[in-house]
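A protein chain is absent from this complex, but the other protein chains hold their places.
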Amino acid sequence: MNRRSTIPFGPQHPVLPEPIQLHLVMEDEKIIQALPAIGYIHRGLEKIAEKKDYVQDIYLAERICGICSFMHSQNYCQGIEELMKIQVPDRAKYLRVVWAEIHRIHSHLLILGLLADAFGFENLFMRLWKVREQVLNIMEKTTGNRIILGVCAIGGVKRDITPDLVEDILRELDSLEKQLPELCDTLLKDYSVKQRLVGVGVLPKDKAYELGAVGPVARASGVHMDLRERGYAAYGDLDFKITMEEAGDCYARTVVRVKELYTSLDLVRKALKRMPQGPISVPVKGSPPADEVLARIEQPRGELNFYIRGNGTRNLERFRVRTPTFANLPALLHQLTGCELADVPVIAICIDPCISCTER
Amino acid sequence: MLENVSVISIDHIHEQVWLLKQDGYRFVTMTCCDEGEAHDVLYHFDKNYGLKHLRVKVPKNTALPSISGIYFAALLVENEMKDLLGVAVNGMLIDFQGHFILAEGAPKTPLNKSVPGIGIQIQEKTPAAAEGTVKS
Partner (left out) sequence: MFNLTNSLFRKLFNRPETLRYPFVKRELPEGTRGRIDIEIDKCTFCGACEKRCPANALKVCRDPKSWTLNPYACIICGYCIEVCPKKCIVAHKEHYSPNV
């Protein structure tokens, strides 16, 4: 007769960048059910946001996550600009696209490195993070800080990119692109890597749409969803193709992320070439009116939603954050049923968990 | 401004959500706002980048029926709303009973306006002036 046992996965695990606990109900070596237990990094940011005024909240929104930080501040500024009906100048829109795409490159390199570390390929992990250091150097030269940039403001951006900095960025991106083919070939064509990734954690297309999966997890199952097509912030002038795959397993998600690296490099070069001259911000006066807005943006992990409601004073009435990892958690629970215990770390890290975003 | 908002009552929630699911909409999230005597609950749905919202006013201490039987993904948001704002949701598929995101010993329903936040206090103390002591 088979007996069932419960094994806790996490909160401390060498594979996870941030603590989350999954209770795995097992029968011999197969998992029957998985339950999440979160709450290890709950900081109460939504309550703090009601006590600070609406300009100090930009710095709060940036610090929700330590990996995808620029997109949070960009989405907050876009939401407040929609509430207060402010028009951002064109040069600021192109600058926001440049920093957002460089941020996306750094985030994808981070998760690809952690995925290689999850099945023990430490050499590839170190090589990918060395390439990521060059990206962080670009961000430090142009904005002043490596990850939490502090450069987005309501009404535009705070710093400009001068022409010799543009030359610097293009040279660094060229030298980065020379190192990528060898690493991506190892990640996609190596025999032992494929044994660990192909066929693991399959998510069919209709289940992905019904469970509300977003980002590369949904695009790898064949769902057509990328919010950059809506055309916010100068994406409407730059044409690009979104990448989709059909298989829905961990290998397909890796392929989608590698192809998005090349798309982002392309977008940065186009945006730097076509940037118009002009002012970089407009002055802002007054407070948000008593109205509500739902602001959306495409983060490296998926679709990010902010619900902002003002009440006429300088403090906001409600600021609600729904991050993409929160939307991908039901899809994770579905993939874990029926798999083996040794595949759990690979599946858990392939959805790109950013738990400090989830629990704010 | 939110467009496509329809205001409904608590009894019609199941039927409206079921109609949206047949139409092909995807569940995005739920938002709740504290308005004194009632909670203002908003449901957000999306299809091909077009949003649709449903608005329900829930008086305090009234039960809200769960939609996790129709959309499984609503389960986590409803548990979180129960923890942080005290909305009494009943009928969830998995019920964490008030400990989804808050630990034991945490303040109950912290996001309500009546609960003050826990701030930090900067303490400044000076030693009492030594009057009358004789230095020897």
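Here are some notes:
Letters A and B mark the chains as written, and numbering starts fresh at 1 in each.
As a working rule, a contact is a pair of C-beta atoms (placed from the backbone, for glycine too) under 8 Å apart; a residue touches a chain by one contact, two chains touch by 3 or more.
Because the structure is predicted, anything quoted here is derived from the model rather than measured.
Within the full complex, the chain left out of the display contacts the shown chains A.
Within the full complex, the residue among A:R4, A:K141 or A:R230 touching the omitted chain is A:K141.
Residues touching the missing chain, restricted to chain A, are 52, 55-56, 59-60, 63, 123-124, 127, 130, 137, 140-141, 144-145, 150, 158-159, 182, 185-186, 189-192 (touch as defined at the top).
FYI, only the chains that are shown with their structure count from here on.
Of all residues in chain B, those touching chain A in their complex are 1-2, 26-29, 31, 33, 42, 44, 49, 51, 53, 71-73, 75-77, 84, 94, 99-103, 110-111, 117.
Listing the residues of chain A that touch chain B in their complex gives 35-36, 38-39, 42, 44, 46-48, 51, 209-212, 227, 229-230, 291-294, 303, 305, 307, 309, 317-318, 320, 322, 326-327, 329-330, 359.
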